[in-house]
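Input: a single structure, listed below in structure tokens.
Shown here: the complex without one of its protein chains, the others still in place.
Letters A, B and C name the chains as they come in the text, with residue numbers starting at 1 for each one.
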Amino acid sequence: MVDLRITVTLKKTVEDSEGGSVLKTLKLLGYDGVKDVRTGKVYFITLTKGTKKTGREFCEKLLANPVINECAVDD
Amino acid sequence: MVDLRITVTLKKTVEDSEGGSVLKTLKLLGYDGVKDVRTGKVYFITLTKGTKKTGREFCEKLLANPVINECAVDD
Amino acid sequence: MIEKGALNEVPMFGKRSEELSHISERMHLGLSVEEMSRMQVYFENEGRNPSDVEVQAIAQAWSEHCSYKSSKIHLKKYIFGIGKEKVVAEGDAGLVSLDDETAIAFKMESHNHPSAIEPYGGAATGVGGILRDIVSMGAQPIAVTDVLYFGTKKIKGFPSPKFIEGGVIAGIRDYGNRVGIPTVSGGIVYSEFFSPNVLVNVGCVGVVEKKRIRSSAISKPGIKLIIAGGKTGRDGIHGVNMASAVMESGEEDISTVQLGSPITKEPLIHAVLEANERGLVYALKDLGGGGLSSVVGEMLQSGGMGGRVLLDRVPLKESNMKPWEIWISESQERMLLAVEEEKVGEVLEIMEDWDITAEVIGESEEGKRLRIFFAGERVLDLDTDFMTSPVLYERPSSIKERRIVQVLPKNPTDFGKILMGMISDKNVRTREYVVRQYDHTVRGSTVIGPFTGIVGREGPSDASVIRPDWNKESGVAITHGSNPFYSQIDPYMGGKAAVDETVRNLISVGAEPLGFSDCLNSGNPEKPEIMGEFIEMLKGLHESAYDLNLPFVSGNVSFYNEAGKRRIPTFPTILGVGKVDTISNAISPDFKGTDRSIYLVGIPTTDMGGSLYYRRLKIDGGRVPYSDPKTLKRRGWNLLRAIRSGKVSSVHDISEGGIATAISEMTIGSGIGALLDLSPLGLRADFAMFSEPQSGWIVEVKKDREREFEEILGEDSMYLGQTQEGSFEVVRGEEKLVSVGLDLILRNWKRGYL
Partner (left out) sequence: MKKDVEVAILTMEGTNNEEEAYQSFKHSGASPEMIHLKKLENGTKKLSSYDILFFPGGFSAGDYVRAGAVMAARMRSRLMKDLEEFVESGKPVMGSCNGFQTLVELGLIPNVEEKYGLEAALAPNISNRFEARTVYLKISKGHCLFLSEFEDGEIIKLPIAHSEGRFVPKDKKVLEKIVKNGMNVVSYVNQLGNPAGYPWNPNGSESNIAGVCNREGNVLGIMPHPERVFYKYTESDWTRGGGKGGMGNPFFRGALKYSIEKY
């Protein structure tokens, strides 16, 4: 049994409007100490067989678009 | 400068339809070793002032609804 | 004058052609040697070298995407000028008249290249861009539309068709739903033709009070230029150059990828329209391809003005952008408002109220020079006429001789099975898996939506109808037409068929067609055979529109939809709008009652080339169905008369799959069946049922109105049978051809979708 955590984020060069909206809201809520917010999606995947490499295949085949995304696999 | 990673997921008791759909697709792609997929959102927040505790305030005030969500703060 | 030897000078003086083309390549200008030398001559006359800002600005203005340099000569000849008296205004979008006070603004545009590389962002920014075109005219968007062409084959080096499809649909959904304009009409076509050259054609329709229509021309000095909306970043640089070249691989030029920000756009639309409503806007244009450079240049040039811009004033996403980057950036969600000085304060207040970034960045001036400053330095100083007048090309064209082989398939035995195959064909079955992800009722004015009939078992509708003003009875009908399968065989007839389908669909809901927008998709225009196809298509469009006397008020050309050896057919997507004079007269295709007469308007033929029937039989060849605009006009407008005078209870046009498919679709939303007798048609049964006659409809006539209906339609109508309970049956005299239960039709059409 392997537990993977796959995090898909936007590349730094792509504008993250979701992050922008959260940043703006946190500031409006009075948190002026917030400098930057980037957002992403995370997948917790349990495998009965497979490895971290399988996770990287998931990135490629389904979870991320290399043109705009970065995809990190942790176990 | 503090870098936080805040992960918001659905509670185990709430059906995660997105996770279900990813699971189904991965199986269709031929990965029968996948047992479970849970999804979530992740926020990478940079603070010029504040601590992990500030992150937990973000959970409460904005990022999570405790009825359905869990919210984890890592630095 | 820009001082010689300034830091960003591009040394062109006395360079030979190889060196010029090297410059074009190095700076990603996409210009030919001729174009480079034309630039060189201009600057030699000015007695200096250009700055990088100038070179980039000219390259944007002269790109295929911005200048239509390969198509303009032909568009002028075939497209512009038809039905002129019906055009209220033209600009980023075109306008026709809905009633005395109101005009309809509409346009369709392609976002093919961006969508092939990054489908989600490409499609989303396509919706964003077309919305801006409508808002640019001062109009309130009332509907978004999308016609999508997906491949069916995975091509090496390009993403899989499934991935592209998912991304495109999600992009349109997430953007369209968030801006709150209903996505009500469109189409999806699957074919190998579109691997890997996916096509995303998006349209938008809006309404505006005639006195509030804005042009983009500035013809007075001292008019202030305000940039409003999103900030300017490095994104989208050289997007237009990419759209003007053949794709090499799926991972090209990443700097052009953008995702769009609908929640910046949503309030921007409100704010700009409010400013216009209050009479504060002098001229207006959106920032799309070519960015500020193209917009400022065109606004000034079209009004015969010059002007100045201070680039330091432009709100930026990232500091340390180079002046040329700011000037040609294609960042999304931006509009340029030209405002008289005394109204600037009020406009900025409105922007502030809506929480929108806005900044005065320049003004118009007497003369024809455009001057741009950055950090106190003059970085561009150009004659606007020169900048915005590219070389127009009349590229060589050739027409492939086509031998038409009429093929006769074997006489089939099981017609019911063939019909069910058609109903469940990828190109016919329900589009709910996509369209139900689009909000099509937002704004509360959708009178006919994409699906109509009994709630829970709705069938497809032919056109959507929007009621733009809750205080009036009139409606705007919106639909599309295109048939790449016909066009692939015969681009001329394919063009005519696209117009035919558009008109058919509008008539089907009880709308009088008012005009078209044409989105032209093609390959590399530098190849003579493609230019030949392009001209053929235009001839077809021309003849149909001319005979109908209906204008093309707007449109766009997308060349270079090629990758390697694979290319798309040359064909148009037509967006059509029509007027429903009283919404209570609008009509839907679901049968309304049993024991009513069913009429055929139109005549099935043996021209089956490109038809769904032949495609399913894998028959390559045959003549494509012939569309005659004069017949279309006679039948269509008579049918419209019959609808408006209350003789008709449902109408569906005959398109893919012919009469049998059309009638099956009419049973879906109604749960009412039909009994047809093909005897009067005198054709082979499969041709009678499955040929795709142009200018054809199936009509359910109200009880005891048959005589009146026949009188209006004359010889164009033919009695075919009756509606009935329970099943759909087709006979020819004694011979039983089809008998299927309505649930089976529904199930085949739904293919598992709930």
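Convention: a contact is a pair of C-beta atoms (placed from the backbone, for glycine too) under 8 Å apart; a residue touches a chain by one contact, two chains touch by 3 or more.
Since we're looking at a predicted model, the values are computed, not measured.
Visitor: Using the touch definition given at the top, which of the shown chains does the missing chain touch?
Guide: Looking at the complete complex, the unshown chain comes into contact with A, B, C.
Visitor: Looking at the whole complex, which of C:60, C:125, C:177 or C:364 touches the chain that is not displayed?
Guide: Residue touching the chain left out of view: C:177.
Visitor: Return the single residue from C:590, C:607 or C:729 that touches the missing chain.
Guide: Residue touching the absent chain, from the options given: C:590.
Visitor: Among C:78, C:120, C:415 or C:438, which residue is in touch with the absent chain?
Guide: Residue touching the chain left out of view: C:438.
Visitor: Need a quick check: the contact residues on chain B for the chain that isn't drawn.
Guide: Contacting residues on chain B, toward the hidden partner: 10, 14-15, 17-18, 20-21, 41, 61-69.
Visitor: For review purposes, identify every residue of chain A that touches the missing chain, sorted by number.
Guide: 17-18, 21-22, 25, 28-30, 39
Visitor: I need the residue numbers on chain C that touch the omitted chain, in ascending order.
Guide: Residues in contact with the chain left out: 173, 177-180, 262-264, 266-267, 353-355, 435-449, 451-456, 458, 467, 470, 583-584, 586-588, 590, 592, 670, 754.
Just so it is clear, only the chains that are shown with their structure count from here on.
Visitor: Go ahead and note the Å separation of the Cα centroids belonging to chain B and chain C.
Guide: Each chain's C-alpha centroid was found; their separation is 39 Å.
Visitor: Give, as an integer number of Å, the spacing between the C-alpha centres of chain C and chain A.
Guide: 34
Visitor: In angstrom, rounded to a whole number, how far apart do the mean CA points of chain A and chain B lie?
Guide: Distance between chain centres, rounded to whole Å: 10 Å.
Visitor: Contact residues on chain A for chain B in the complex?
Guide: My answer: residues 1, 7, 9, 19, 22, 25-26, 29, 31, 33-50, 54, 58, 61-63.
Visitor: Would you tell me which residues of chain A are touching chain C in their complex?
Guide: Interface residues on chain A, with respect to chain C: 10, 13-15, 17, 20-21, 65-68.
Visitor: Applying the document's contact rule, which stretches of chain C touch chain A when the two form their complex?
Guide: Interface residues on the chain C side: 117-118, 120-121, 159, 163, 167, 233-235, 251, 254-255, 257-261, 263-264, 317.
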